[in-house]
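Only one protein chain is missing from this complex, and each of the others stays in its spot.
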Amino acid sequence: MSKHDNHREDVVGRANVEDTPELLAYYSELERFKAGALWTVANKIEPWQPKSQSEPVVWRYRELREHVLRSVQLVTPEKAGRRVIYLNNPGRTDVAAAVGWIYGGLQVMNPGEVASAHRHSASAIRFIIEGTGAYTVVDGHKMTLGANDFVLTPNGTWHEHGVEASGSPCIWQDGLDIPFVNAMEANFYEVHPDLRQAVGYQVDDMTKTWGNPGLRPMGEQWTKGYSPMFKYEWAPTYESLLKYAACTEGSPFDGVLMEYVNPVTNGPVMQTLGASMQMLRPGEHARAHRHTGSGLYHVAKGEGYSIIDGKRYDWREHDIFCVPSWSWHEHVNGSDRDDACLFCLSDLPVMRALGLYREQAFVDNGGIQPLV
Amino acid sequence: MSKHDNHREDVVGRANVEDTPELLAYYSELERFKAGALWTVANKIEPWQPKSQSEPVVWRYRELREHVLRSVQLVTPEKAGRRVIYLNNPGRTDVAAAVGWIYGGLQVMNPGEVASAHRHSASAIRFIIEGTGAYTVVDGHKMTLGANDFVLTPNGTWHEHGVEASGSPCIWQDGLDIPFVNAMEANFYEVHPDLRQAVGYQVDDMTKTWGNPGLRPMGEQWTKGYSPMFKYEWAPTYESLLKYAACTEGSPFDGVLMEYVNPVTNGPVMQTLGASMQMLRPGEHARAHRHTGSGLYHVAKGEGYSIIDGKRYDWREHDIFCVPSWSWHEHVNGSDRDDACLFCLSDLPVMRALGLYREQAFVDNGGIQPLV
Amino acid sequence: MSKHDNHREDVVGRANVEDTPELLAYYSELERFKAGALWTVANKIEPWQPKSQSEPVVWRYRELREHVLRSVQLVTPEKAGRRVIYLNNPGRTDVAAAVGWIYGGLQVMNPGEVASAHRHSASAIRFIIEGTGAYTVVDGHKMTLGANDFVLTPNGTWHEHGVEASGSPCIWQDGLDIPFVNAMEANFYEVHPDLRQAVGYQVDDMTKTWGNPGLRPMGEQWTKGYSPMFKYEWAPTYESLLKYAACTEGSPFDGVLMEYVNPVTNGPVMQTLGASMQMLRPGEHARAHRHTGSGLYHVAKGEGYSIIDGKRYDWREHDIFCVPSWSWHEHVNGSDRDDACLFCLSDLPVMRALGLYREQAFVDNGGIQPLV
Partner (left out) sequence: MSKHDNHREDVVGRANVEDTPELLAYYSELERFKAGALWTVANKIEPWQPKSQSEPVVWRYRELREHVLRSVQLVTPEKAGRRVIYLNNPGRTDVAAAVGWIYGGLQVMNPGEVASAHRHSASAIRFIIEGTGAYTVVDGHKMTLGANDFVLTPNGTWHEHGVEASGSPCIWQDGLDIPFVNAMEANFYEVHPDLRQAVGYQVDDMTKTWGNPGLRPMGEQWTKGYSPMFKYEWAPTYESLLKYAACTEGSPFDGVLMEYVNPVTNGPVMQTLGASMQMLRPGEHARAHRHTGSGLYHVAKGEGYSIIDGKRYDWREHDIFCVPSWSWHEHVNGSDRDDACLFCLSDLPVMRALGLYREQAFVDNGGIQPLV
């Protein structure tokens, strides 16, 4: 491939110019002016459809857990900042992303530990996997956390994670938009001047105040770009899925799917990251579709598999897997008796806010992808 | 007072013209052209502040209940349409309003009865007082109802109320904006062609689908002007008040006050009628304030009194009372051990949507009105 | 008609109860408790469709003009406040409305005069009919005004009208929602402590800043409920109508119709009052329709007639006429050569904000009402 690879296509309306000595000289001349000839790159930069740089991956919890725990032996919190194993998609190692522009990691913390407080322009969720006594402080609001709960630490908020001395070692999944905010050249980072925040409110106040069905606290104002309901708990989520399941047929592609929302706007929990929980009913084999946007799934309950671009990926509780943008995917509950629940962190709020969301159903073969 | 009462005021910037023979002749001449001289009415139509036509009233449930029940003996549902005792504010008998532009009534229905389905431009809530087996069907969605639950029958929706044959006699409070919609010359009424609606969904589906904290059903669309969560139940409301009470100081004027909202917009349940529930904590004596907008209160729990424009009004469970626009009011829990809960139906959504809301704290005497 | 007129209707689903001695006794008993039996008033308060209390009226400028001018001789500005002839709809004299809940008046002011500054919860527009040198100051912003221009003096803004000493006697039409705001028991009135406002900005700054097509002033914030473009001028309005007319077929009911908008929201100029200008092209006979909401029209240009509920009302330049809510109406340009332009002040923003707008086309007779 020459320097002036011109990505020719023999299709009406597409560039198809062959190199000539005169053109090559012209291209060199343009370089002097920090310019180029569009027809040499047009077909490359205007693809017919998206082809993600990310690969589908399953990260198995039973494999990673021991390595996560081992980090406690290997590095101190003081030196490491945080003891985290991050998910490194083979197609995205340049930006340390799990999929697309989303970062994912598994963090461990021992009882009595607390990370230093900081803030950044990247937004995060912390999804608890195991252990007791975990808590997070966000802008002075302390939230307690149990398994399958998650907490928001949005863009610009001071935050610190800890585990009560009375608790047990905790492991959780971090999910952030660090790669995206870096790509947008908009990331700032600050260490809290005191390294610790004072807790200024009743524990769990933001969820008790804002997380009530069909009720808002009169007189309380909230205009920030993210949800005031900092913590979303598993128990009411699962109960909501059961209630909704009782009166919906569900999505052909996603079973019983609910999106976590900012109760003030009914929009996504944060402007750059969305979260959802879906229930695959016993025996459910959802149909395949694809859409723009990247998803990082966490198996909250049950076991089964997903078929992504024609290849099967098995998963069970606390495994993590990803679906790249515009990849065909279908989810299958492996049990005929129990439901399976998938938590998904995605950049769908970005795709929707910018008009870039597009979706397509897999119509052949009854909506089931043939395995390749 | 002459026909040309000119409402004179001796204040700079206000009209203060005395009648003369020449002016009286001029006024008569103007009448021929369906016109008048503004200065004769200016001070009347531009008052310094609102003076409501409504009076504060308490309707005591123990007094009205027997009359409500007696209506069952006196008229048939076929002839009466509905057996309802309406609340007739002495200052608003011309429009049959309980307060301001809000209609209120107490309706009774026996087991096995069902009212004929209809729809109108007026919006309504139905707040259950006593009895079992009550239900309402709204646009094909059936909602079951218990004490202190309420259901919406918004502008333009087909609706019918009934009591299951297995239930007991039910009494509930109706609240509508009939007087307002009539005043706006925008009321339409239709009887359902079949007199009954077919139920097309799972029972209580709208609340199960939309009434989940921090979760929305992905893929479901709702763009109507009213809440899709047709029923609001007492149990989760009371639980929400307790949770919120644990982390708020509350409003000085209203204790722990939550507004029922349309979960899609976080705005009022309907465009013309709002609803709230407030908890007065044991021993709480809230401070006085006044605001534009009319409120029709229903005592959902406990006992106490309110001071309205300097006069005390005692109330206990299931009593109804009203606070006219721009009337000073303060609420007092009569118990030092138990909380008291007030449900309030109001036109605050109208005042807010149109920029007419104004509020003032009573600053003298520590915020407590002297009794007159 | 007895005191207990019960508005009986022999229709399924409607009330149809005949008086009996027992019932009459019951009704009297209910009165003691400030209550009544719904079935005695149900059919009255739930009409099948709106029947406006307002009558169609044309106020002819050539008739009223001399009376307006005569007021200058009869009363001083100091005593009268303002010299205004108000439009008194025969069906709305109780609230001094021109139509529905809208007040209209014709005001005159001589060169060098200025009215004292005040503010109120009612919102107003001032539409200039004749004269030079008119100006209005709104919250310190001075706007100059020529024929067919109008200025907003929204809810809560300090405002004063004047005519420059170098000008000529000016007559304009006032339009306000005074009756509505009074009905909502939300009207407040204040005289400016200095009786005059200081002008704190460049003349006409609000229109120069906000009234630019497809451009907003970067960095300027505006979150109030009304348009920051305080003045709307005739010349760009007429030019806009001509441009739009070149590329639209127009509305069958209204010809080429444009709504004046708040440029920040693309919504109505004020929350309670809307304004529009429509062009009837030469020879245009628009079709009849009816809708909820009241309209007060001012003939800005040309001549013609409107048929309202089957009766013809002729109009020419600067005449004012009204169309009551839910009245059939069609507008006809009387000229085959010139266009005619109608300015309309209405409460459509209220109807729309509250979900009360409804519209119906007249389908018989080719959309033309037979004259009655």
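Letters A, B and C name the chains as they come in the text, with residue numbers starting at 1 for each one.
In the analysis below, contacts are C-beta pairs under 8 Å (C-beta built on N, C-alpha and C of every residue); 3 or more make two chains touch, one makes a residue touch a chain.
Since the model is a prediction, treat every value here as computed from it, not as a measurement.
Chemist: Please provide the labels of all shown chains that the missing chain touches.
Modeler: Contacts of the unshown chain, counting the full complex: A, C.
Chemist: One chain is left out of this view; which of A:N187, A:Q202, A:S251 or A:S335 touches it in the full complex?
Modeler: Residue touching the chain left out of view: A:N187.
Chemist: So which of C:T237, C:S294 or C:Q369 would be touching the chain we can't see?
Modeler: Missing-chain contact among the listed residues: C:T237.
Chemist: For a quick check of understanding: of C:T40, C:Q53, C:T144 or C:S276, which residue touches the chain that isn't displayed?
Modeler: Only one of C:T40, C:Q53, C:T144 or C:S276 touches the chain omitted from view, namely C:S276.
Chemist: What residues on subunit A make contact with the chain left out of this view?
Modeler: 11-17, 22-23, 26, 29-31, 33-39, 41-42, 45-53, 57, 59, 63-64, 67, 70-71, 74-75, 79-90, 95-96, 100-101, 103, 105, 116, 118, 120-122, 155-156, 178-179, 181-192, 195, 225-226, 271-272, 292-294, 324-326, 350-351, 353-358
Chemist: So that we can see where the missing chain sits, which residues of subunit C does it touch?
Modeler: Residue positions of subunit C that touch the missing chain: 201-202, 204-205, 208-219, 227, 229, 232, 236-237, 240, 243-244, 246-248, 251, 254, 257-261, 263-266, 276-277.
FYI, only the chains that are shown with their structure count from here on.
Chemist: Keeping to the contact definition above, tell me which chains border both subunit B and subunit C.
Modeler: none
Chemist: How far, in degrees, do you have to turn subunit A to put its CA atoms on top of subunit B, rounded to the nearest 5?
Modeler: Copies differ by a rotation of 180 degrees.
Chemist: Please tell me the distance, in whole Å, between the geometric centres of subunit B and subunit C computed from their C-alpha atoms.
Modeler: 29
Chemist: Could you work out how far the Cα centre of subunit A sits from that of subunit B, in whole Å?
Modeler: Spacing between the chain centres: roughly 45 Å.
Chemist: Calculate how many whole Å lie between the centre of subunit A and the centre of subunit C, each centre taken as the average of the chain's C-alpha atoms.
Modeler: Averaging C-alpha atoms per chain gives centres 53 Å apart.
Chemist: Which residues belonging to subunit A are in contact with no fewer than two other chains?
Modeler: Expected reply: no residues.
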